[in-house]
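Handing you a structure now.
Take a look at chain A:
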Amino acid sequence: MLRGYAIFVYLFLYAPIALIVLFSFNSGNNASDLQGFAVTWYIKAAGNTLMLGALKNSVIIATASAILATFMGTMAALALQNLRGPLRVLFDGLTYVAIMVPGIVIGIATLIALVTTFDVTNALIADLWPGEAPPKLGLGYGSIIAAHTLFAMALVIVIVRARIAGMDRALIEASADLYADPLATFRQVTLPQLAPGIIAGFLLSFTFSFDDFVIAFFVAGSQQTLPIYVFSSIRRGVTPEINAIGTAVMLFSLTALITAQVLLRRGKRPAQ
Partner candidate 1 sequence: MAATAPDQTDQGSYDVEFRSVVKHFGDVKAVDDVSFALKRGSFHSFLGPSGCGKTTSLRLIAGFEQPDAGAIEIAGQSVVGVPAYRRPVNMVFQHYALFPHMDVAANVGYGLRQRKPRPSESEVAARVAEALELVRLPQLASRRVWELSGGQQQRVALARALINRPTVLLLDEPLAALDRKLRREMQIELQNLQREVGITFVLVTHDQEEALSMSDTIGIMKDGKVVQFGTPEELYDAPVNRYVADFVGESNFFPGSVASTDREGATLVTASGLTLRAPYSRLGTRLSPGDRGSIAVRPEAIGLWRPTRVPAGLDVTRPARLLNRIYLGDHSEFQIEAEGLGPVLVRLPKSDEAQELEPGDQVVMGWNHERALALGEG
Partner candidate 2 sequence: MTDAATIQETRQRRWAYALLAPSAFWYLALLILPLIVVMVYSVGERAPTGGYQAAFTFDNYLNLGARWTAFKNTLTLAPAGTLICLLAGYPLAYFLAVKASPKTRLLLLILVIVPFWTSFLIRTYAWMFILGGRGLPQLLDFIGIEGVRFINTPFSVLVGIVYAYLPLMVFPIFVSLEKLDKRLLEASEDLGASPFATFRQVTLPLSAPGVITGCMLVFILLMGEYLIPQMLGGGKVFFIGNALVDLFLQSLNWPFGSACAMALVVIMVVTVTLYLKATRATGGRDVSLV
């Protein structure tokens, strides 16, 4: 019975995806009428510079914010491990809020805060600038990366802290006992122990950023991200090109996921 139910759920999960893949090979140009098999939409998508630009932006933004979030989040998690008292309580509270505040509120709040800040700083720069055309701060890569990093960083902090909590402190003491200085211990014992958490945090951050629409929708400058491009394409009446892009992105993710899995497994010691 449970098996039957599981099969049903997998059908539910994959029917829409099968549909996306099916229509991506549709030779007709209407996304809802199946006319024949063709790869023309893939060729078209591959030549769509706007879409490729949006894809490039998304990759840049997701990579940057995942790297930033992973670094800062891991650092914070390590620091919090040695910290007691009000500062830690405050930090934990902020992490909690950062995860809980809905993306749409983050988007709106970041937008109005950034625009207000830019306004002040741009006036300041204009006053101090010696030349004719003072540079102006504006929305763009930076604002999306900054906003995505916030949520992703909180995520990394939580994941890595859970990993630290589950780590055997005796390992660190053992390393110190075997003449490793703190840095060497960190590099050879702590970091490898935390690695699965850090990698998971990075992957989650990347996925979140790559797929986020609502925050980018608010804080994007002229750069379109892939979700924004797809959203405006859907509004414009979908061609199978969107399905082709979706299929390609899914294949890409799947390859990345499997590669990561293989690498993680290979890196794993047999004992663990």
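The rule we apply is simple: a residue touches a chain if its C-beta (ideal position, glycine included) is under 8 Å from a C-beta of that chain, and two chains touch if they have at least 3 such contacts; residues count from 1.
Selection rule, in plain terms: all candidates are chains of the complex that A comes from, given by their letters.
Being a predicted model, the structure only gives us computed values, none of them experimental.
> Check 1 or 2 against chain A and report the one that touches it in the complex.
2
> Along chain A, where are the residues that touch candidate 2 in the complex?
2-3, 5-6, 9-10, 12-17, 19-20, 31-32, 71-73, 75-76, 78-80, 82-83, 87, 91, 94, 96-106, 108-110, 112-113, 116-117, 146-147, 149-150, 153, 155, 157-159, 162, 207, 211, 213-214, 218, 226-227, 230-231, 234, 238, 242-243, 245-246, 249-250, 253-254, 257-258, 261
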